[in-house]
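All protein chains but one are shown at their positions in the complex.
Take a look at subunit A:
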Amino acid sequence: MSALIDLTIAGIREGLARGDFSATELTQAYVDAIEAARPLNAFIVETPDKALAMAAESDRRIAAGTARPLEGVPLGIKDLFATEGIHTQACSNVLKGFEPPYESTVTSNLWADGAVMLGKLNMDEFAMGSSNETSAYGPVVNPWRMAGSNAPMTPGGSSGGSAAAVAARLCAGATATDTGGSIRQPAAFTGTVGIKPTYGRCSRWGIVAFASSLDQAGPIARDVRDAAILLKSMASVDAKDATSVDLPVPDYEAAIGQSVKGLRIGIPKEYRVEGMPEEIERLWQQGIAWLRDAGAEIVDISLPHTKYALPAYYIVAPAEASSNLARYDGVRFGLRQGGGDGIVDLYEKSRAAGFGREVKRRILIGTYVLSAGYYDAYYLQAQKVRTLIKRDFETVFAAGVDTILTPATPSAAFGLEAMATASPVEMYLNDVFTVTVNMAGLPGIAVPAGLDQKGLPLGLQLIGRPFDESTLFKVGKVIEDAAGHFSPERWW
């Protein structure tokens, strides 16, 4: 049955329609693959019974001729999404035992379209991390290894479980979220496609909040078409999320295969950062060449405030997080410790035991930058920078640039624990090419573009105009066609 798990979502759709296999057979193949891949630590909760029940319903629908757009497509769900009656902990101890009585809007949309739930995926605790090492469940192991080495590599983060599971064929696609690069960086590290749509495209309702003004859900998929298919189902306006946007969701798949002739592709000079490996530069030039060959027009552009994006991001995101995570107090749900000495004792002990180091670090930073006397110097200043970054993009788009091409990450995947002794800031530098997109609320896609000298995948990033995900899929498909597909060799 191994052939079944190699199918893309588009392939599953055709196969099920033709009756080549049943949704139940497909789901069973994934259930087996997940069981065999436990060393990857990608799934922290497996829900095979639920998956098979959903697959059986899909088979009934297919037989009745009432198949829905994602009928029988087995998906993995990042642990940040609330799933009714099923473990939802944002991979944090502070939410120990939490099973929400509600389902997130994004996952509800997916189930309504016929998708099948395989289980919950590992991630950095509260989506705070770039290596999946902050998870309370331990890190995910990247299915990719350096050539000739058994050293475990990071799948990136925070959606490391989603990226690894898709790359290792443990699910046909996965939900993920991106606050500063948490979809695109792991996608780049695993040879998968990940898109962070425009802020407001997907509802945030039922997604455990990290930084509300930056968080956005999106898919990680095997290829560009699958990402387009999944986003179509995930996206919606939602009366329960005031920041979701009431625009029709286009048929993204229709963009796949369209010509990029005459499109203007901006190349921002500020993304050539110091210390960037030469092979990243080469990859970027290769991407430029592919798009030029496909008929696109390449223009050099400037986004002058780029260098301020990362420091500003690490003020805004922790500030919002420090407030968003105040609700984890041991009173109503999740972990409760202490309390014998009163309510403050309960707060202190529950939060001390419940949150990991990185989460605590960010709560402290966020609390600090919002404090009286520091607010203007930090938070307000960061918001001003954010406005300038947004304006940088608006200026180049107004000048006729259709999409912007950059590297997705400053390096390929690194070894697990390689950053153990590094300063947190070094880890934060992973987000240098991706945070600007969140700060400006724009859509960004990471598409695999090649392998580095050690045989690890590298990705390119495309940044689009607000709500112009279609152009990203169109251009991304051209890169994908030129670069080819990349799959890890199975060792687990």
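The rule is simple: a contact is a pair of C-beta atoms (placed from the backbone, for glycine too) under 8 Å apart; a residue touches a chain by one contact, two chains touch by 3 or more; residues count from 1.
FYI, contacts and distances are computed from a predicted model.
Of the candidates "Nitrite reductase large subunit NirB", "Chromosomal replication initiator protein DnaA", "Manganese transport system membrane protein MntB" or "Aspartyl/glutamyl-tRNA(Asn/Gln) amidotransferase subunit B", the chain left out of this view carries the UniProt protein name "Aspartyl/glutamyl-tRNA(Asn/Gln) amidotransferase subunit B". Within the whole complex, the absent chain has one touching residue among A:59, A:226, A:241 or A:469, and that is A:241.
Only one of the listed residues, A:258, A:302, A:367 or A:395, touches the absent chain: A:367. Only one of A:3, A:326 or A:377 touches the absent chain when the whole complex is considered: A:326.
Of the candidate positions A:207, A:294, A:312 or A:445, contact with the unshown chain belongs to A:207.
Contact between subunit A and the unshown chain involves residues 81-82, 88, 90, 95, 98, 100-102, 104, 204-209, 211-213, 239-243, 319-320, 322-323, 325-327, 329, 331-333, 343-344, 347, 367, 370-372, 375, 379.
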